[in-house]
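What follows is a single structure, and I will ask about it in a moment.
All protein chains but one are shown at their positions in the complex.
Let's look at chain A:
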């Protein structure tokens, strides 16, 4: 509601206004501050029941108040974006809000008491954002585009710095800027600090725009990696300015270039070193699972500070720490710790980003720093913009000669437009030494204006621009069903053909590295148990059991208690689709649990899932039309949600600051794998046993899903899909794990007449959805399926044991069960 927005704003205003004069009033009282205890003793006339101890809590209180205000600001901004058209990106709104707050503080104080100080920014606000970005970095995408990213980061930034600096100097010499106490070196210094694309701003703006992943990773990767260059350039020119013009000769310049190598690579290797440390640590933290999540943050921050201490690139250090440690840390830590880390990371990063933008706004309202020089400022804006465009197109043209998939012109336009400057530039500007650089305030003013211009104006226009240019983006929803289906089918086809061709030429390095990594690095850094769990089938089984458990509990709660009877009909009824309302009761519970983590970027809310499951079944038919319309929408929704992702779509949109999806993809992969294996097993069995596979499928039709076996069926094979699946998995699991190559399902001597690919089997339409029809592990006995898994460390054992227990049960229950001889 709009009223809540105003309420929040009012609260913030009130807080600031209230607290501030109080602070002013109290801190003026020096004597009280210095000697509180003494003071109290002197003036004590009676026992004070309550005293106002402002001076004790001043610093932390102020900090916390500002954090609180930032939180309220974010709340207001998000509410505003929901109820008013979201034209301005959140970051822009936060800056504007910062202006307002800054104005209030300034109005109360006549001086800006709250400034975004560089140390605060660099040591307390920036690290967590970078750590968050790198921890959730889609590694495959990043490394496959690393070449392009490095070119943009290194050469692009140098180009920007040099051209902007030189052009400004040229214009200064031409007299456009009037009288300034400034020289070439200082222009170059200014150029280097304004040249860098800012990761915080890029995330903030691009997150709302949803461009295609390659484009995003290029801009984002560049913004992360260019810190190496920025730091070097800044320090080099800073030193040169201090040295003075005449003392710079070839040796110094060479030292400058060498320092780049040291700083950049040193920072990266330091980060990798800390990543190794972190992985090793998490390998040993089995007994203190409660705090192992903390290590990620602590070690990450250590990486940052250590690099800063050694004057290496701190951002690069923490970036590589995050990138390299993700896989091992996620594998080693307990699931709960992994979740904790994810949530905490997002929380800290979001909070910091909010504060940064807010303070950027607040800092602006300060009469001391503003120096206006029209020429300088306007020319800077112009040059920054133009040279970004030129630089991007130039380097992309060079890159496209070597790239597998060339970067399109439209993407290049977005890339150049997306070169946003942000708080890092401001921080560097504020760090300038006034004595060496008399025009420091001018530079700060210009930097602030550039930042506001890029974040607010370019942020506002980014979305319309992307839409207008028809940049390739996330899923379109106006395709017809058949187009959607075929699009996905084509992706699968392409992925399959690429696999068949072995991605000729491209893959040798990646495969080599993967092998090295699996054998040596994972051995070192991952827990043995975690390494074992990478086995696909094992984890499929695990997930299946988890889902069974969840279903079991929901079903039990629905029926009132967990000790419900074994009756078939009762349990099966729930997953039959005829009873929409009952279904709605059970499914949403499950759906809600799962879909909290599966939101992804498609933003399908739980309500839409629930809506989807009901109408197609228990239709309130007010008319045929309404049914058709609903069906249509639902069909689209269904396709959208449930189509298996192809490999091409794997890394989509993992960068979102506010949503993150736990690897839904892995579940799909496992489902697909399961299914394929099952169908291959069917054909294996059919050819081996001469059993007509059709009958087996028929038996699983939902109408016949009863426990008792119809007498007419000749082959009384186990009718539990779950059972067969386990058996089936059991059959070729040892083979698959050991050989990894041979697939015994495909027999060397298949007779043509009986060999029928699974899809050609004469069945009734289609095998019904296994999830929907699968029998629950109704009773505690059934849950034995869960138990065997943990007992042995050998993954195959649990399958065998599970199979054995189920087999025993089957034998107990029916006399006529016969299992396929294995």
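The working rule: contacts are C-beta pairs under 8 Å (C-beta built on N, C-alpha and C of every residue); 3 or more make two chains touch, one makes a residue touch a chain; residues count from 1.
We adopt the following convention: contacts and distances are computed from a predicted model.
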Chain not present in the shown complex, as UniProt names it (candidates "FAD-dependent oxidoreductase domain-containing protein 1", "Calcineurin B homologous protein 1-like", "Metaxin" or "60S ribosome subunit biogenesis protein NIP7 homolog"): "Calcineurin B homologous protein 1-like"
Chain not shown: contacting residue from A:347, A:481, A:524 or A:553: A:481
Residue, one of A:344, A:371, A:550 or A:669, that touches the chain absent here: A:669
Contact set of chain A toward the excluded chain (per top definition): 404-405, 480-483, 485-502, 504-506, 577, 612, 616-617, 631-632, 634-635, 638-639, 641-644, 647, 668-669, 671-673, 675-677, 679-680, 702, 740-743, 745-748, 750, 752, 755, 757-760, 765-772
